[in-house]
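Below is one structure, written out as structure tokens; the observations come after it.
The complex appears here without one of its protein chains, the remainder shown in place.
This part shows subunit A:
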Amino acid sequence: MAAGVVGVMGIARLYQYTVSGLSVASELVLPGLIAAEDMPGVSPDVVIREGEVPGALEDVESLGPTWQVGKGRFLLEVPGILRMLLTEGREIVFATAEGVAREEATVFVSGTGFGILLHQRERIVLHASAVRVRDSAVLFCGPSGAGKSTLAAALSDAGYDLVTDDFCGIAMDADGLPWVQPDGRQLKLWQNSIDRLDMADRRAAPVRKVLEKFYVEPRAASTVALPLAAIYVLREARPPAVPGIQRPNIVDGALMVRGNAYRPAMVRRMNQQALYFQAAAAISQRAGVFTLTRELNFAKFPAVIGWLEAHWTELGLLEQAA
């Protein structure tokens, strides 16, 4: 880990966080992540700093319109906002575009950047939000807009602590059991959801100044790793899909897990298909993979939470009512 220290030199102030079980020292304040104690003399796992970012990599192995991959390095540009260089899962260097405040880099560094960095570390990273149900974590996966954060927000108000929002790192232990590493203390919600969920009093800073999307304090957040008990893939109830919770067969379940990787294209570009498939199969066997099909309608949240609680009782995560 000594190599990670190189980037620390010359930095005036560092903020400490824990992300997916990794210690992070960041020059940038990263709202939404778990703040950690400063541990003098201990090298952080990951360093995030502002600095020079090359326009291109020298040894490009694959590339897209806004990104390049080469030898343990990943260069990403969000045109007009920032560029960042991620190196071997241990360093993120960012440079904002001219005239753009460094705060604008925050959500791209802590979300997209960290998600890709975890891919570099060969972690299993799913596009998911998670809550704590007694001593386990349950995940909600789905593409952008599937309602992951909103459901996690509603569940956190119903008494289930927030574990992660948006992306979720999973570690397999020596016995092949999946564990969920907590990621965040705050939710990221659109104003409409904040209004409908009556959470205006817990609204914090905007995710970006130009967006009506805000960090929101959950009622409570969990900061310890928890065994993964169930994954729900969110679906909208539109014909012919019927509302409810269903268990797909194990192959479909494994494919769903892999398909919900934080960046499926990263899995391909970094040749991690086998890694994901093995993990997905293990997760399907050890934990349940289910589809949760419901209408996208705030009025239905109490009913959906009711289905989930009944299902958690069935799975033994919650005890039977007396």
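Assume a contact is a pair of C-beta atoms (placed from the backbone, for glycine too) under 8 Å apart; a residue touches a chain by one contact, two chains touch by 3 or more; residues count from 1.
Assume contacts and distances are computed from a predicted model.
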Listed names "Phosphate-binding protein PstS", "Fumarate reductase iron-sulfur subunit", "Sulfotransferase domain-containing protein" or "ABC transporter permease", matching UniProt entry of the absent chain: "Sulfotransferase domain-containing protein"
Hidden-chain contact residue, picked from the options A:Gly41, A:Gly55, A:Gly99 or A:Gly145: A:Gly145
Sole residue of A:Met39, A:Ala265 or A:Ala310 that reaches the chain not shown, by the stated touch rule: A:Ala265
Among A:Asp38, A:Glu122, A:Asp135 or A:Glu295, the residue in touch with the chain that has been omitted: A:Glu295
Listed residues A:Ala35, A:Ala204, A:Ala241 or A:Ala303, member touching the removed chain: A:Ala241
Among A:Leu76, A:Val93, A:Leu118 or A:Leu197, the residue in touch with the chain that has been omitted: A:Leu76
Touch list for subunit A against the chain that is not drawn: 64-67, 76, 78-81, 107-108, 111-112, 116, 143-145, 190-193, 207-208, 210-213, 238-241, 259, 263-266, 268, 295-297
